[in-house]
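Every protein chain except one is present and positioned as in the full complex.
Chain naming follows the written order as A, B and C, and within any one chain the residues start at number 1.
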Amino acid sequence: MEPSERAASLLVKLRAFMSDHVYPAEPILEAHAASDRRWEVHPKVEELKALAKAAGLWNLWLPRDSGRLLKIAPGRPGTDESEADAWMRGPGLTNLEYAHLAGCMGASVWASEFFNCSAPDTGNMEVLLRYGTKAQQERWLRPLLLGTIRSCFAMTEPAVASSDATNVTSSIVRRGDSYVVNGRKWWTSGACDPRCELAIFMGKTTPDGTPGVPKHRQQTMVLVPMRTKGVTVVRPLPVFGYDDAPHGHAETTFEDVVVSVKDAELLGEGRGFEIAQGRLGPGRLHHCMRLIGMGERALTLAARRAEARVAFGQPLSRNASVLQTLGRARVTLDGARLATLDAARRLDAEGNKAAKGAIAACKVAAPAAAIAVIDAAIQIHGALGVCDDTPLARMFAGARTLRLADGPDEVHLETIAKLEVRRSRM
Amino acid sequence: MEPSERAASLLVKLRAFMSDHVYPAEPILEAHAASDRRWEVHPKVEELKALAKAAGLWNLWLPRDSGRLLKIAPGRPGTDESEADAWMRGPGLTNLEYAHLAGCMGASVWASEFFNCSAPDTGNMEVLLRYGTKAQQERWLRPLLLGTIRSCFAMTEPAVASSDATNVTSSIVRRGDSYVVNGRKWWTSGACDPRCELAIFMGKTTPDGTPGVPKHRQQTMVLVPMRTKGVTVVRPLPVFGYDDAPHGHAETTFEDVVVSVKDAELLGEGRGFEIAQGRLGPGRLHHCMRLIGMGERALTLAARRAEARVAFGQPLSRNASVLQTLGRARVTLDGARLATLDAARRLDAEGNKAAKGAIAACKVAAPAAAIAVIDAAIQIHGALGVCDDTPLARMFAGARTLRLADGPDEVHLETIAKLEVRRSRM
Amino acid sequence: MEPSERAASLLVKLRAFMSDHVYPAEPILEAHAASDRRWEVHPKVEELKALAKAAGLWNLWLPRDSGRLLKIAPGRPGTDESEADAWMRGPGLTNLEYAHLAGCMGASVWASEFFNCSAPDTGNMEVLLRYGTKAQQERWLRPLLLGTIRSCFAMTEPAVASSDATNVTSSIVRRGDSYVVNGRKWWTSGACDPRCELAIFMGKTTPDGTPGVPKHRQQTMVLVPMRTKGVTVVRPLPVFGYDDAPHGHAETTFEDVVVSVKDAELLGEGRGFEIAQGRLGPGRLHHCMRLIGMGERALTLAARRAEARVAFGQPLSRNASVLQTLGRARVTLDGARLATLDAARRLDAEGNKAAKGAIAACKVAAPAAAIAVIDAAIQIHGALGVCDDTPLARMFAGARTLRLADGPDEVHLETIAKLEVRRSRM
Partner (left out) sequence: MEPSERAASLLVKLRAFMSDHVYPAEPILEAHAASDRRWEVHPKVEELKALAKAAGLWNLWLPRDSGRLLKIAPGRPGTDESEADAWMRGPGLTNLEYAHLAGCMGASVWASEFFNCSAPDTGNMEVLLRYGTKAQQERWLRPLLLGTIRSCFAMTEPAVASSDATNVTSSIVRRGDSYVVNGRKWWTSGACDPRCELAIFMGKTTPDGTPGVPKHRQQTMVLVPMRTKGVTVVRPLPVFGYDDAPHGHAETTFEDVVVSVKDAELLGEGRGFEIAQGRLGPGRLHHCMRLIGMGERALTLAARRAEARVAFGQPLSRNASVLQTLGRARVTLDGARLATLDAARRLDAEGNKAAKGAIAACKVAAPAAAIAVIDAAIQIHGALGVCDDTPLARMFAGARTLRLADGPDEVHLETIAKLEVRRSRM
């Protein structure tokens, strides 16, 4: 599960980029996030995106088969278009290769965006790649792949448990060549970003109880331009006090929003649940990879602090209890790291279905490990650890949400357990 | 350890006050805390303070012996002064009696202030009560007891480990009848409040290495009016994204601040460490009591959510795993609750020194229990639990800091362990 | 929750007895338990029972109301009978008073028997006290109270989950004035003891599906003399390798065992479940009290070992990590100790039903705390801790079974959770 040669070489570049550009930018972005202008995008972000493109560290997340799936006409050779074309295709890595890189990016909560590797855009791009028409790809996927716009994913609703995606209550009603979209969504991450142009929206095209339509064929996904009449970003929801501006986790309403069926419909009526399922496999893995990176960063900070900080006459790193904490953190983190790499390997080798248990396992292990390690690092930092002079508190908040986002622990554990019971019969 | 008759009767009143006034005010205060005017005090706060005074729920924290310690001249009977006099004396409860009441207050993070029972004012008032001259009490203790001003406690410094209070590096230099105060402090909680008028400041009057002066006799505490030249509130420090406005946890600097020795000095030169030690016993206990209250609130919210929320076709409260979580939360919380009450009982019956181990034990148990219960409640709430539509996330942040504030877990556990080793010799 | 004066004075005596007699006897009994003669009762046991009687430390568990319930004719004053009479009545303590004493006894796994306070005899005696006829009390309760015979409780069956007592499949069939008893039981603790004369047996007098008989009225309890034809002790079941000889946890069979209805029947046909429920409240509490005592013993041994053992150039007690472990152990143990005392207090003050949640809570907390503390003590002892040169390994095995015996954790947690949900509605 060591990185391939190609991944190793990208990893060297990426680490240098992190040291040279990302870590130095952190205090700037942190200060911006605490300022009154935090809902605007800081120029540093676009600057670093340009640098990452130039360094060949762009769209690293794009799956191996994306070339085949891309319906966008290639640019003419020797023009800017052709450069853009290369950016749009990325290096085409395996999940295992990308795992190592995403782990590295995860060390900074700001980093993924610089490499066009951040949620929910990656998931949305993957949906457009797999299920978008040529026209949909040209209109939305192109600018997303080039990083000129951003997007959000409007699925979760306040009124129902979203661990079961069939639960959505929003409605998508066909009226002639149009759909009329209504619903209240929340945790629409990214909707607050001024660059956000597109929502992928899930709702029911078939009401409950319609005869002959099974529960998981009632839902449809549609593309809704954010600037359509009736789309309202109600408020950003904070996460443990962090509003994650300018990205933001929004409560959004869709009131009588009208879109053309041809432009909006993805894959076909009644296939929304199917898309949602497919979208989540690699997405969960990406989250896990980044969580490992968070844990690594926290552990490094903790070890450095232990060496630098003197209490009761000696550095903390000579205190046996602090050493136990550091050692335990490494053991915990490595277990989760290996579980994540192994899930990526299985996803590559055996596909989504066979890797289901392994992905569920790392989706439980990685947030738990990250939380444990970050929490230990906070404790070693003392009061410094809970404020924003280190990235620890913000990481903690992010890691904690991932015991809930993309399925709570409990749902994944149940998935694993049922596989285990089946295996035990053999 | 059940509440005495007096405590029970106050508890009935307090619970009614919480239901009638505090819980309904929470959304208002939460919204204010998210607004641009959050550094101003919301009028609701003063309104509720007046109601609490009228209800006889004022200064409940004041210790039994406070009447004896108060040097402020009593008001003339039959005047407003006499009413104020009663407010300034409070009911004079034992620690065990107060424990039950503070537990109840802890259920809302905003509540303690309404009853003039919030940190760091209570600790500061206790210092003034025990060590203040008549003049110091008239000038500072009177308005604090009446709730017309607030105060802060400037001890912790960014440069040194504050788990050992002898470490402070700030200097207090005698110049004639004055002290010149210099230092950089942080986590000066409450310093941002527009009503904050007073800092109790700890620094060294004797430099390190002065012959004949032991390490714990180098420190002195002085009263510094916040509006003195040279006092600067540099910035508020957020706690997991919460800035706790308008209270705020400030970084503060004191640059050549001049105060008169007579007005400023508390107890005497070189006795700052002694004051700090005494200040912490009941203060730690108050924190623990409130943490139990937080835990109780979280558990109630979790149980209600479990009944109300339907997932996979049944309320969560019929899911065996959710029940295990709720049951475990109660067991954890009750252990910490009883440990806190027992520490209060021992503090009353046997005094600070004999209760040292018990106080240290609940200082470890209560934050851990509160964190565990709140975290479980968040998980049961799903994404709702991490935003500010419930008090859970804010409570979590507060509870987490209390594994660090007033001594990190590790220091308390070491205290307990040394007592245990000593006991095992017998 | 401090011991009453009466309990405190008994506690002084009991502690002296433990130091003077019990701890010195431990190596003798441990060696006997490892010898070929371990299924015989070591003479030391009867010797210590006699000493305990003489010291007034006999039948301490007997509840306050036992005098009223005892139907045995009092002995003539001035004779041996009258002395026996006093022994049979015990001091009549409250549950809270006894809690302190049982905690002290728990420090040695051998101790309870010396004071006639060991399971399952105490539970059986309580059943006979509450539900036995005068004749049954004369025949069985008298020698049990005097410690001349022992008894066992045959309820658990290998074939069905015993967390639900209505599940028993053994049959008790009426034939004229007799009952014919058939069934396979296990975990019949004490059945291997050569002094064991009596089994209290639970079976169904009404088969499943009999119209008009509710599920919990099918069971009956009968007294079966061990030496009756058809009663077979099949084998002792080891607990983590310990067979607990000569007591033993037996698999037993009852094949066409005939007993007279009049002699055997307790309380009446169909009331076995009712008896079982009542039997468990105080019994669970006794187990918890003893578990706390085990934990205290383990913690003392750990602290002593930490002081005595040198590793890497210093005693373990100067290693910060060992101190964290000791401190954490005390915090854990105290939470469980207070929870147990509080449950005893509530049982005394409010009765079985109101104390249900509190008893369930300590039934979860006490084994968990004991296991955690004993396990930590084992780790501090190194390899010494897993063998029988200290009482730790045997205690561990005993404590671990109590996460299962008298209801597994899961059942108790569910009980607590349901009470919590109900409370949250208010």
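As a working rule, a residue touches a chain if its C-beta (ideal position, glycine included) is under 8 Å from a C-beta of that chain, and two chains touch if they have at least 3 such contacts.
No experiment lies behind these values; they were computed from the predicted model shown.
Contact with the chain not shown here comes from a single listed residue; of A:Leu70, A:Leu101 or A:Ala365, that residue is A:Ala365.
Among the residues A:Asp20, A:Glu83, A:Asp256 or A:Glu307, only A:Glu307 touches the chain that is left out of the figure.
Considering A:Arg175, A:Lys229, A:Lys353 or A:Arg423, the position touching the chain not shown turns out to be A:Arg423 (whole complex).
Against the chain not displayed here, chain A makes contact via residues 1, 299-300, 303-304, 306-307, 317, 320, 322-331, 334-336, 338-339, 342, 357-358, 360-361, 364-365, 410, 412-418, 420-421, 423-425. Those residues of chain C that touch the chain absent from the view are 34, 156, 158, 161-164, 186-187, 237-243, 249, 309-312, 321, 378-379, 382-389, 393-394, 396-397, 400-401, 403-405, 408-410.
For chain B, the residues touching the chain absent from view are 319-324.
Here, only the chains that are shown with their structure count from here on.
The chains that touch chain A as well as chain B are C.
Superposition angle, chain B onto chain C, using Cα atoms only: 180 degrees, a multiple of 5 between 0 and 180. Averaging Cα coordinates per chain places chain A and chain B 39 Å apart.
If each chain is reduced to the centroid of its CA atoms, chain B and chain C end up 44 Å from each other. Averaging Cα coordinates per chain places chain A and chain C 55 Å apart.
Within chain B, residues 410 each touch two or more of the remaining chains.
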